[in-house]
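Pasting in a structure now, in structure tokens, and then I'll have a few things to ask.
All protein chains of the complex are present and in place, except for one that has been dropped.
After this line comes subunit A, so read on.
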């Protein structure tokens, strides 16, 4: 346990990074690889958008559902705590992101080259919201290994935005991804 957890007289600075991507792309794996606590799960009660937006999973007649969101924590200093929030990537959850994304350093957009389309709506969201993001291709064992530039081209990612091939299971790989994001966010923040 860290000292800040029991000191109720002052709160540490809390900051956060959003990890977004389609189902099964490795968001929870990524959060688990670096979190100092067992990742926790919150649920947000949501009303589904009336328009069918992206896929066949929207159930006609169902008006509310719950969206699970995993999060983990990294104490970076006595008074500095970083939270990682893994959020579902489908377009119909966008309304929820506005809330999660507020005040965030930026987002890691996780992609799987076998299902690259799953991250299209996520990228659309971050492009229009202006939040700094990096693209992290979670390389799965046995899947074809692509060059970052091939992925950049397919996703039409501008040159200044980092695109990396990584392994969401490996702590070092995840930390490198987070470093790339924070570095990029710093580049995007005016002096």
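What we mean here is this: a contact is a pair of C-beta atoms (placed from the backbone, for glycine too) under 8 Å apart; a residue touches a chain by one contact, two chains touch by 3 or more; residues count from 1.
The working rule: contacts and distances are computed from a predicted model.
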Next item on the list: Would you kindly match the missing chain to its UniProt protein name, picking from "Spore germination protein", "Multi-component regulatory system-8", "PadR family transcriptional regulator" or "HypC/HybG/HupF family hydrogenase formation chaperone"?
Entry: "Multi-component regulatory system-8"
Check: When the complex is taken as a whole, what residues of subunit A touch the one chain not shown?
Finding: 4-8, 10-16, 34, 40-45, 49-51, 66, 69, 71, 74, 76-77, 80, 82-83, 85, 94-96, 98-100, 102-105, 113, 116-117, 120, 123-124, 128, 144-147, 150-151, 154-156, 175, 178-179, 182-183, 185-186, 189, 191
